[in-house]
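Structure, as structure tokens:
Note that one protein chain of the assembly has been removed; the remaining protein chains are unaltered in position.
Up next, chain A:
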Amino acid sequence: MKNVAILGGRLIDPLHNTDQAADLYLADGKIVGVGAAPDGFICDETINAKGLLVSPGLVDLAARLREPGFEYKATLASEMAAAVAGGVTSIVCPPDTDPPLDEPSLVTMLRQRAKKLDLARLYPVGALSRQLKGKELTEMAELRDAGCVAFSQGDQAVGDLQILYRAMQYAATFNVALRLLPQDADLNTGVAHDGDYATRLGLVGIPVLAETVAISNILLLMKETGARVHLCRLSSMAGLDLVRTAKKQGLPITCDVSINHIHLADVDIGFFDSNYRFDPPLRSVRDRDAIVTALADGTIDAICSDHSPIDDDGKLLPFAEAEPGATGLELLLPLTLAWAERQHIPLSQALAKISAIPAKMLGFDAGLAVGNRADLVIFDPEAHWQVTPAALKSQGKNTPFVGMEMKGRVMHTLVKGKRVYQFSE
């Protein structure tokens, strides 16, 4: 394993909340020196980071890699390459593959395939119920032993509260975490935020109630069962208010939001642009502003890409028939930086939402201190680039941000002290 020196960069450490110009020394997959090399350090490779920022590699709490089963949309190889091109070194992948990740052997196989690619680290989420059908529980303890970091239903809701109750009891028994998308199955029957814009377009609305009813149920079940729950991709002001109150009461709940929902609202759908179809839907401008506020006050713990590679056939359809989601791994960093810049959020605090905080949820430290993992992203915060299909490594090219200018370009990505990506024109 090579010893690496990263010279001349500005180190942004969101875990220790520091921002300093210093060199960084890596050996054996870990950080071994900050500012000065440790005694006896023999450098095999140097990376010139002059004018660049050095930060812990990004941790994405939701990225679909589409294997197994949806290789026509994307492959593990294509999306792992996209991840490291986006500075993402740890990926949490939901279980909504085909077959879903409901058996330990599937999880083992996926992890082995990811390991062989030797790019980003993979953290699979196991299915909460067999076939994600919300009827029978999976072998959560076995799946955990196979490497699942949490359990979820993917984008499906558990329609039956009795099953959700049992699932939470069972998860609490083994102290495994649940990641739930809080959308009530009965109320979540539309395709756009239930407001005057959907009314104008004649799109079937999804009321905010779909989220608030689901959150309320989950909170009550958490109190009863003691299960650990992370809420995925919140979308509404009212939903965030419930989480804020629950956190004040001391409930161990965490949540995230997607990069899309920080920047976009229902009115951006324009004339039925299916690139703006998301699940949960883009809500009103007020809701989006509430998301921005909740990020700043800590109600929202983390930002995820909600990466969903979709082929053109899945998007060239009437809005309601189009598949929800967008490609996002390569936009997580610039869109987080854009939010931070607009809201005057310090860089280390902003980057914490996509590294240190989600890493904590996965049980490791994403910082720049001696002993921390040598998973790093080195980026040029001032470089501009345009989102085009050709500029994206992901097999998914559909995103509402296509054509837009991004600020912040990943120059190098390192995983376990090894360079896995380097930008080239």
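By our rule, contacts are C-beta pairs under 8 Å (C-beta built on N, C-alpha and C of every residue); 3 or more make two chains touch, one makes a residue touch a chain; residues count from 1.
One rule holds for everything that comes next: contacts and distances are computed from a predicted model.
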> Name the absent chain by its UniProt protein name; which of "Sugar ABC transporter substrate-binding protein", "Aspartate carbamoyltransferase", "2-oxoglutarate oxidoreductase" or "Acyl-CoA dehydrogenase family protein" is it?
Replying inline: "Aspartate carbamoyltransferase"
>> Given that one chain is not shown, which residue among A:Gly33, A:Gly154, A:Gly195 or A:Gly417 touches it?
In response: A:Gly195
>> So one chain is hidden, and I want to know which residue out of A:Gly69, A:Pro252 or A:Pro318 touches that hidden chain in the complete assembly.
In response: A:Pro318
> Can you list where chain A touches the absent chain?
Replying inline: 194-205, 207, 271-272, 313, 316-321
